[in-house]
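Below you'll find the structure I mean.
Complex shown without one protein chain; remaining protein chains in place.
On to chain A.
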């Protein structure tokens, strides 16, 4: 028996299929979940994929957060269900207040699409244990609303508790994927909740799981092997 990992499809989701594929490549079983369905089909973990659910109307993630499936996801995430939010999924997690802070438009007002260098800051969450702390990775980034903001108290708390999971690598040239791509405070690319079961990030690990395509690297694969090991060893 392998782990069953659900991937939610909202109207406007784009990366649900790629996420399912990444889960399969890691050796787990992907399970398609539908936004209108409260039933999580007894999955062991859930991924909220990237895209523009509900057209980003009102705010990115604001309407999805109230979808039937999210009612169950929110309830079970609070009880320890591992949940990963990628890009739009991260926005949904902040709107659902499963993760602190909020997401706003990129400071330069443009859509950005590039391979992005990141540093893994926390390798102890359900989704990052196959990385090592301080490891530098490169995975695709593509978004309009990627600017992470939070008040100073929240930022200080995240830093003090080691809950910044991924940070944009500031040094180096933008053309090589370095630098803060959107004005995110403290160069934050991704964060975790206190328990380490809920993680959100803007860049896309599911697009970097095969050497043949994307970045030509498999730097995103450890997200999916991390959770698989976690679930199978339970």
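Quick notes on this structure:
By our rule, a residue touches a chain if its C-beta (ideal position, glycine included) is under 8 Å from a C-beta of that chain, and two chains touch if they have at least 3 such contacts; residues count from 1.
The working rule: contacts and distances are computed from a predicted model.
Taking the options "Phosphoribosylformylglycinamidine synthase subunit PurS", "LacI family transcriptional regulator", "Extracellular solute-binding protein" or "ABC-2 type transport system permease protein" in turn, only "Phosphoribosylformylglycinamidine synthase subunit PurS" matches the UniProt protein name of the chain that is not displayed. Looking at A:15, A:44 or A:95, the residue that reaches the missing chain in the full complex is A:95. For chain A, the list of residues touching the undisplayed chain reads 58-59, 62, 66, 94-95, 97, 100-102, 104-109, 149-151, 183.
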